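Okay, handing you the structure first.
Every protein chain but one is kept in place in this view of the complex.
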Amino acid sequence: MQNALQIVWLVPFFPLIGFLINGLFRKQLSKSLIAVLGSGTVLVSFVISIWIFLQVKNGNSHVAEYFNFISAGPFKIPFAFQIDALSSLFLLIITGVGFIIHVYSTSYMKEETAEHYGRYFSYLNLFIFSMLLLVMGANYVIMFIGWEGVGLCSYLLIGYWFKNTEYNKAANKAFIMNRIGDLGFLIALFLIIAKVGSVSFADVFSKASTLSTTNITIITLLLFVGATGKSAQIPLYTWLPDAMAGPTPVSALIHAATMVTAGIYMIARSNVLYSLAPVSQNVVAIIGLATAILAATIAMKQNDIKKVLAYSTVSQLGYMFLALGVGAYTAGVFHVMTHAFFKALLFLGAGSVIHAMGGEQDIRKMGGLKGKLKITYFTFLIGCIAISGIPPFSGFFSKDAILLSAFGHNKILYGIALFGALLTAFYMFRLLFLTFNGSFRGTDEQQHHLHESPAGMTIPLIILAILAFAGGFVGIPELFMKGGDKLSEFLSPVIPVQQGDGVSSSTEMMLMVISTVLVLLVIIYTWFRFRKYQAVEEKGLGKFLANKWYVDELYEQIIVKPLNKLGAFLNNIIERSVIDALVNGVGKLVNYGSRQVRLLQSGQVGSYVLLMVLSMLLVFVIQFFLRK
Amino acid sequence: MSITQILFWFLSVLALFSALMVITSKNPVYSVLWLILVFFAISGHYLLLNAQFLAIVNIIVYAGAIMVLFLFVIMLMNLNKDNEPQKNKWLKLAGALAGGCLLLVLVAALKNAETKSAVAEAGTGDIGLIENLGKALFHDYVVPFEISSVLFLSAMVGAVVLGKKEAEHAN
Amino acid sequence: MNALIISAIWGVIMMFSGILLKQKHAIRNVAVAGLILLLLSTVLEMSGTIFFKVDTKGMIVFDRFALLFDTIIFAATFLYLVLSARDMEKVGINYAEYLALIFFILCGITIVASFKSLLLLFLGIEIISIPLYILTGSDKRNLKSNEASLKYLLLGAFSTSLMLMGIALIYGATGSFMSENIAVFKGAPSALLIAGMTLLLFSMAFKASVAPFHFWTPDVYDGAPTVFTSFMATIVKAASFIAVSRLFDEAFGYLQYQWQLWMAVLTAATLLIGNITAVFQQSVKRMLAYSSIAQAGFMMLSLYAMNTDAKEGLLLYIAAYCLATIGIFAVLIKMSDYTFEGFNGFAKSQPLLAATTTILLLSLAGIPLTAGFLSKFYMLRAAIDTHRNFWLVIFAVLMAAVSVYYYFRLIQAMYFREGNAPTIQVSPVFKWTMVFLAAAVVLLGIFPNLLLYWFYF
Amino acid sequence: MIPVLFIVIPLVSGLALFFFKNEKAGRSWALFSSMITLVVALLGLTLHPDNKYLQFSADWLGSLGSSFSVQVDGMGQILCLLTAVSYPVIFIATWENQYQKSNNFFGLMLLAQAGLMGVFVAMDALLFYFFWELALIPMYFLSSQWGGEKRVQATFKFFIYTFLGSVLMLAGIIYLYTQTPDHSFGIASFYKLGMLLPTPTQNWIFWLFFAAFAIKMPIFPFHTWQPDLYEQSNTSTTMVLSGVMVKMGVFACIRWLLPVVSIASYQWGDLVTSLAVTGILYASLVAIQQDDLKRLVAYSSIAHIGLMCATIFSETSIGFQGVMIQMFNHGINIIGLWIVVDMIERKCATRKISELGGLAQKAPSLAIFALIMALANIALPLTNAFIGEFMMFNGIFSSKITHYNVIFTVLAAISIILAAIYILNMIRKVFYGNSNAVTAAAQDITWNQKLVLSVLVILIIWLGVYPDSLLNLTHDLTDTILKKSDVLPLLMKH
Partner (left out) sequence: MPINYYIFLSLALFAVGIVGVLTRRNAIIIFMCIEIMLNAVNLLLVAFSKMHHLKQAATLATAGTNGQIFVFFIMVVAAAEVSVGLAIIVMMFRNVHSVDVNFLNRLKH
């Protein structure tokens, strides 16, 4: 039966078209046209995504095969898309938020020349395209294509301002760190192929139960390695903060809508496997939590507005993995969604601030902006509230779901997670207050330059603010409202709803109150601490945190330097003085032998005869007396 | 022991001794003379083996012609004094040793060849007579005989080529 | 038989032509005519037309192998004369005599190519050697030439006496000089026979300049007038190889077990000495001298194996080797400077000659699509077919790789090194002959059967 | 008939070139000839591998048991296509390059093409050896005549090195030939013989052959000729060398080594694979250190070839197919890289990465093409190389004949990270950042270069998205080879 969903290829198709047109004809097209193309294509995909979403909501799901991608004898990998609850949801997030960011970019990037403007949007479209491939792929290989595709796009966009060497280094770092993760993913793939003989989700999950636990554990762990790369978890998170090198909307895109959520998506998608591998689950949970805390602590001491947000992202991702780790896949996905809203909001807000500050990113040089940037301030505030998890904002519901399931899983985890939540509130509001409250600390000409951003930027902010506020209502806990948890209901075909997390509704209620109260306390504390900014010399722990736990330096010392040393050693010593020397040595040997042997040719008749006689003697002796 | 045996031993000793003298005597002229003695001794052996024709030819060709040629050349170059530069004695020793060893090895190898029973009885048979040899030469061996003429021709040409003064080179 | 007698007669004619004809080119034409006659008569003899009916008492038999070899040799000599005869004038005044001697040598070659009696082997070898002593010394004012000829004479005479001792011992063991009688000799090989055979092996090794009896070769080839070196290094050497193969095939075939090991050892030694020593030479002439030893090493493989493949291959090898070496020498003779540097930039001044020389060098190095490759191929195949001493084959190919080094040095000098090689003027005939040589080498490299077909038909 | 055309067209036109007087005409003639070859190759691609037009056999050295039998099977189709495609691309891309005595240059190039084609289609061991060398000789002259100042030595080293290998192979070939019951060089007899040979014999025969192939590919530690040669010889030659010629080694392993001496290949497989894997990491690490663009590409090429070699000895169907398609992909990609390098060199008169910078501003199109080539080189998905490497890694991983498949795969796969490091650093240092004195005057590329690069890019993407267009050529061949090189029944026998 020709399923209506067969046409889903249109969703990635349009961004691709946008990419091609903007990419090839960027010199010819006018900026406005580029903007229209860039955003328009995404809008179209968004519309289609909505249609698909509705289709899926009506219980329609489909795997659309198009052609043989790789085929070797019996083994075939089809180029196929899979549309079900999970992917359709992500489609919405990606295209929706992506579209908003596109719109925002149109005005944010105005200063760029047409050519680079075109380049920017083509990259953006390609980004969307890759992300769509990633979530729509009906098997791990297609997913991997998108997986590496987003890596590429992040590389391109982070290095967008290619004249700046630092930015380019950041771009390389992003790509290479991703590659490390991808390696894990790749090997997991081979293992799957070797064990299952297929990579399509359907086969893998159906045969999963037949695999040995060890295999599944290894597979899932390797997949998780991939996830740590993409979703910036310990130990591969350091690229994400550096990724701030790109234009702010790009950061928004990377952090909110696309790239970093890939890891979550992949694990959520493979929930069947993970559920069969408790060990991996614990690893995921622990790594996630650790990352959450680590990033949060770092975020507390950052002064670059974008860096703070970046680390907050890392930390939030940590929460999501925690959720996945404790088996609350829905909660994880839920948080992805809400996080997409408020993190996009925050980033775009930050972008607007930076825009107003004429490129300034250091919050110590800001302050008191709420007067000038009303909308930005307001929306940013909403974002902060949402991320801090204050009801009834979206963040509250998702984060609460995570905490709850963590509690149900293990009290200690819960405790730490809660602590992390408080830290979140702390650094977010620190950011907010330092930026918008107090007195302006920038230069005078910045002061004059200050202005609210154009509509092209504020409208997306407002939309996102609304979403950030209301986004949580799709997942209201049963406690408040029977069947309020639309999300898990919607996702149930993909992610089986775990019945009863062993937490009585009263405890649940209590936990919510505790967390909320604590968060509020923290916010109040922050208010008093940062209402008036006074510069303080960081020392001790503070310095340690401000320097991000010196992780970058550590990596530099234990990985980069040794690798270079090794390479230099091989290149200068082994290659030149050993291998090549050996090869040339043979030639030299022959030459030397030649020089020696020709001394036999002494030119003396006598010696010639003598040599002849001696050799005759030798032969006779052997012939007659030694040889039998 | 019989007279032939005595003769054999005498001739053998003579041949060897004079051969040694050839290679040891300082003065080339003496060498030539000793060599002639070697040839005579060998001719004597030929006679014992009654190869009369060869004995004569040996005397005529070798002792007569070739050795005289040698003598002429030596005189022409007036090398008839014993100031010939000597090889250093180590080389000489090495040479002597090598030659000696070769002799030893060959002798040791051949001393019990299956021919040791066979003898070359002296004083019998007539194949050595010029008549028989002539028959054989011009009946069976005519082709080699003719061919050897080519050898002489080339030797002749050689003499011309090497001997003739070169006019255009001279001036 | 035709060739033998005609070559002898023609030698005499050449002697007289020296007196009767005044112009050098007239003499040259007589010689060339003689060679054409020789070639024709040999081909005719192959097809059964024999001018002279001589009862040789079976001492010399012109079988197909011998005749095919003669044809190759005469063809090679023909090309040699066409290319280099003019250059003999520079050697000395006795132009006609040189040519006469060359004809006598050819006569000797026909003998050693088809002897059945050790007596004729001995005579043939002497007929080859004595004129060579003379030709080597023909440049009388040149001390190197003198030295070369005296060395050659002394060592040659020495080896002759070795050979004679060998023959004597064999005679003692078998009572005959005829190959077939020696071959039918029954019973366990007597010490006399083995000793004689080994001595013969040494002396033949000397004639074929096989290590460790090769010492005369570089000096003599170097000292002799280049034009005669070319002749010695190719045609004469080929002859001595044919002689060895005949001797050890027909007379000592049944003793193969006894001599095969020594052949292997000599082969290895020759390959090693020839190739290794050639690497360091600075003079192309001397390099070619050593290369001729190296090539001899490869030809030895056929003597080592001594089966049908080997004999076929030997003919092919001789053809390939003669063609290539004669050509290269012909170019070398024209050069003023014999060092490698002398050839720098030769390709610029003489593109055609450089190209042809390169092809010939490639053939010597044994690159496929040249006769040199197929001939080496035959040798290796024969050697492998013996199913023992595979190390020898490996060693041979390694040495072949080494040989590339010095052959390509010359190519590099001609093509890739800046320099001002003299623009030598050569006759169109010369050029076309060189082209013909190159073409022949390539043709034989692709269709060896053009030659080997005659081996059977 | 087609295989004969493959050989004859370049051969004849190449020889003809030596008699051309006019240089311009010579160039055009060379391009024309290569175009014809390409057309023929495309025609051949449309036919099914066992089509009779893809086979030809004529009596040649009957007495030697060798015949002029050629056939284009699936692998042949791919490699001949590669050879046929690369030549016009190279000619067009380097159209402006001036060579003195350019007719000789193009003549030799075409001769080399004839040799390469011959190697890929020869079905007779002796014939194979002939072409093996015929491809080598023109290369020798090309790279010692036209190139950097140290070119002669570098080429000489390369030549003697490879010649050494090939003569050893020759010894092996002759030995096998003498062993064949019907005294024939035909590949069929060789395959039959493979079943009969006792294991010890196979073992040293294996090394005789493998020496030649390992040097040609080259496999660590036989690779040292390559960077010097690539650095020294002129770019067109380098393109042929690295794009097509190194494939001879890989190809020969599949066609002449595994099926013939299968037991030995099985027994030495682990050793060879470890060498190859070592080479992959080694070359990648060394590549990171290179400052000369050509050397960098050379080492990356060593790494890639090493992967192919490792895969071959894992003896899996998917691996074989991966190798076969990757041979094509690698050819395309590296030629693309060379073209880029060549343009950089001609625009900036240097290849030192440290001296370059900011080219992206001066030559955006070049930068984009370079980026694409680079990404293809690091096997990004949706580029052709990804397909090949994915299949090859998969092949190694799923290998049944080694116990170390996992280790091999993991180690080899590390190279995708290292590759990313050196390639991206190269891109960054050369194209990004601010332009400097060296690159200030650089112009963007011209239409013909855009044309060829676009063609290459299209090929890259096309094969990255729809590799089946080539993959389905090699199914049957892979199975046959696998059957031949399947050692288990033989191990039973011996």
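Labels A, B, C and D are assigned to the chains in the order they are written; within every chain, residues are numbered from 1.
We take it that a residue touches a chain if its C-beta (ideal position, glycine included) is under 8 Å from a C-beta of that chain, and two chains touch if they have at least 3 such contacts.
Model, not experiment: these values are computed from the prediction.
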{"item": "Contacts of the hidden chain among displayed chains", "value": "A, B, C"}
{"item": "Residue in contact with the excluded chain [from C:Ala75, C:Val91 or C:Leu123]", "value": "C:Leu123"}
{"item": "Absent-chain interface as seen on chain C, which is shown", "value": "119, 122-123, 126, 130, 133-134, 137, 140-141, 143-144, 146-151, 153-154, 157-158, 160-161, 164-165, 167-169, 171-172, 175-177, 218-219, 222-223"}
{"item": "Absent chain, residues of chain A that touch it", "value": "598-599, 601-606, 609-610, 613"}
{"item": "Touching residues on chain B - with respect to the absent chain", "value": "4-5, 8, 12, 15-16, 19-20, 22-23, 28, 31-32, 35, 38-39, 42, 45-46, 48-51, 53-54, 57-58, 61-62, 65-66, 69-70, 73-74, 76-77, 79, 84-87, 91-92, 94-96, 98-100, 102-103, 106-107, 110-111, 113, 115-122, 124-125, 127-128, 132-133, 135-137, 140-141, 144, 148, 151-152, 154-155, 158-159, 162-163"}
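In this text, only the chains that are shown with their structure count from here on.
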{"item": "Interchain centroid distance [CA atoms averaged], chain A/chain B, Å", "value": "103"}
{"item": "Rounded Å distance between chain A and chain C, as computed from the means of their C-alpha atoms", "value": "78"}
{"item": "Interchain centroid distance [CA atoms averaged], chain B/chain D, Å", "value": "71"}
{"item": "Residue numbers of chain D (touch at least two other chains)", "value": "160"}
{"item": "In chain B, residues with contacts to at least two other chains", "value": "106, 109"}
{"item": "In the complex with chain C, residue positions of chain D that touch it", "value": "61-63, 126, 129-130, 132-134, 137, 140-141, 144-145, 151-152, 156, 159-160, 163-164, 167-168, 170-171, 174-175, 177-178"}
{"item": "Complex interface listing, chain D residues touching chain A", "value": "157, 160-161, 221, 223-225, 282, 285-286, 288-290, 317-318, 321-322, 358, 360-361, 364, 375, 380-382, 387, 390-391, 393-394, 397-398, 409-410, 413-414, 416-417, 420-421, 424-425, 428, 431-434, 465-468, 471-472, 475, 478-479"}
{"item": "Interface residues, chain A side, partner chain B - complex", "value": "606-607, 610, 613-614, 616-617, 620-621, 624-625"}
